[in-house]
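What follows is a single structure, written as structure tokens, with notes after it.
Heads up, one of the protein chains got dropped from this complex, but the rest are sitting where they should.
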Amino acid sequence: MSAIHLEHLAKRFGGFTALKAMDLRIEDGEFMALLGPSGCGKSTTMNMIAGMETPSEGRILFGDRDMAGVPMARRGVGFVFQNYAIFTHMTVRQNLSYGLRMTGRPKSEVERRTLDMAEFLQLTPLLDRRADRLSVNILQRVAIGRSAVMEPAIFLLDEPLSNVDAAFRAVMRTELKQLQRQFRQTMVYVTHDQLEAMTMADRIAVMDHGVLQQVGRPIDVYNDPANTFVAAFIGSPGMNLLRGRPVRTDRGLAVDLGVLGVTPPLAAPQARAAEQARGEVIYGFRPEQTTLAREGIASPVSFVERIGARSIVHLGDGPAVFKAVFENDVPAAVGDVVRVLPHADAVRLFDAQTGKAL
Amino acid sequence: MTRSPIFETFRYAAILIALAITLVPILWMASMAFKPIPEWQATGQNLTWIPKDPTLDNFRFIFGESSSNLIVALDRTAVQPIVASLLASVLGTLIAMTAGTAAAYGLSRYGSGQNLPLALLQLRLFPPMAVMIPVMIMWAFLGFMDTWWGLALIYGIVTLPFAFWLMKTFFDDMPREIEEAAMVEGCSRWRVFTRITLPMMRAPLASAALFVFILNWSDYLIALLLTTREWVTIPVYMASLSSSMTGQLYGAKAALGLIAAVPPVILGILIQRHLVRGLTFGALKQ
Partner (left out) sequence: MTLADAPLAPPVPPTPAEDGARLGFRLTLPAQVLVLFIAVFPLLMQLYISLTDWSPLAGVAWPRAWEFWNGFANYSDLAQDGRLWAALGRTALVMAVCVPVEFLLGLSLAMLFVDEFPGKRVAYSILIMPMMVVPAVAGYMFFMLFQSGGPVNGLLGTLLGRDIAVAWLSDPTLALVAVMIADIWQWTPLMFLILLAGLVGVPQDQMRAATLLGASAWQRFRTIALPRMKTIMIIALAIRVIENFKIFDTLYIMTGGGPGVATETISVYIYEVTTQDLIWGYVAAIALAILVILSVAAVWAMKRMGRAAA
């Protein structure tokens, strides 16, 4: 019953289009992350689901029920605000029990469910502290607990971890996932942090400039980005994207990258795609799916970042720059010319004009 | 936010009623001001809401052109009362703003005059009626009775709390870095105040001055006690706009009332942004 169906949803603020005709189906009990840079329309989408904004066009269905005209108070969604919107003049206990008290649940039930939620989020010792004197990390838990205690079928979280410190973020990611497993809500999670989206979500909806770019399981979005935006946005660093022209070599179809030379031959599926391409293509590969080899794309090293377990090698110059990531240290110094071989099956081709995957 | 149409209808209905109640008295006075004598003398069934035959006779009358239909002539026109109101309010505003701004700056920057905030609040707390006897005695002694400058002095004192508190909150809000930088550059403290701070505060100063002017312009009681004939202000003068033959001269009163009411309403709307701060002694900023 608590699947969310967005049909052709659009939102305009005056002349500004925040969201363009979005179609998305979020299954019952699914953890969906709306991922994108700021201003991509993800928060607007979420606010419309919650009923804080009215769609300019399109429909929102919970199960098969149209939500048009249903005020936010009656949508039964839990919502965690980016700034938490904690009731600072109340204690933690009053915050957690707020929804239960306002909807007139019996006292004993309020008490029990509040204590259970406090226990679950390890807030029990802080129950009688005033919320305005608590750290951001704690406020964040209170915000989640305050909504979760209502056991909403749909739980919306708007960048809930963007203000907490890095160490605590990892803890919260696991806890949120646990929470969802326990209550089996449909969760919609807005974030600009792909790590959060990748680690927690069942599926990711990548958005940019008010347009839904791609929906899929994290691994699928990572492996098969629908376009160059998704390819560059997902992954850290993002996918290398090099402009070139398909050429026939004696060992099969490859891509001529101009100053960087001709790539190793394409694997069969990519070769088939390249044949259909008219004109230029974009040759994409993940920096971490490469090896240093005798053959491959030859380029001088411009910079090496060594970050413990991994080394990120920056290569090329001018418009034709790319990166390669290696486990452990690499014997490459600035100025060396190295050859980088992308794993053949990890190469993706995109249309140079439209940016769409081929 | 999603709002129900019922709420929107209710909102507009309620606001329309409030607007009507707000406007009807003012519009009635405005309408009276432009009515010819038979219309403003009409009562009961014969009331006209909008002048059928609009005229400027009422304005002409108070400025001395005797109306052919009214067999009364004013022994004094409204000119001097208007001048009196203006002079007393402007000089009063000047006094309040000068003393208030200086003191607010002294307290805000140098911590001088710690007693002033409370003392001035108390000054505002007391009904002016309760200190008028000594003031009348003093004013008589100083030869200030029935003078516009005597009125201005008491206006300046009565509105000093507003000037002081308003300017204090403005100075408190103003970042000190610029002043400190100027001081490091070798500018004296006095020069910093007059050449840097005051010019920077032009807009707040103007708002505060307009606010204080409205208050001074609005006075009735003090002028009633301290002026008798020569320098009566508009509201005091208005009482004389009646005659034994025709009774209340509603049209003339309305015309002068309109003249008195328009400036503060316009000024008030101009300084809307600072009204809350002014009225709450800076306790609340909008």
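Should a chain be cited, it is by its letter among A and B, assigned in written order, with residues numbered from 1 in that chain.
One rule holds in what follows: a contact is a pair of C-beta atoms (placed from the backbone, for glycine too) under 8 Å apart; a residue touches a chain by one contact, two chains touch by 3 or more.
Quick caveat, the model's predicted, so the values are computed rather than measured.
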The one residue from A:Ser2, A:Thr114 or A:Ser147 touching the chain left out of view is A:Ser147
Out of B:Leu86, B:Ala102, B:Met174 or B:Ala206, which is the one that touches the chain we can't see?
B:Ala102
Touch as defined at the start, partner being the missing chain; which of A:Met52, A:Val70 or A:Ala346 qualifies?
A:Met52
Hidden partner interface residues of chain A, rising order
50, 52, 71-73, 75, 77-79, 81, 83, 85-87, 89, 98-99, 102-103, 146-147, 150
Taking the full complex into account, what residues of chain B touch the chain not shown?
1, 3, 8, 11-12, 14-15, 18-19, 21-26, 28-29, 32, 42-45, 47, 49, 95, 98-100, 102-103, 105-107, 109-113, 116, 119-120, 122-135, 137-138, 154, 156-157, 160, 164, 189-190, 193, 214, 217-218, 220-221, 224-225, 234-235, 238-239, 250, 253-254, 257, 260-261, 264-265, 267-269, 272, 275-276, 279-280, 283-284, 286
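Simple rule for what comes next: only the chains that are shown with their structure count from here on.
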Using mean CA coordinates as chain centres, what's the gap between chain A and chain B in Å?
60
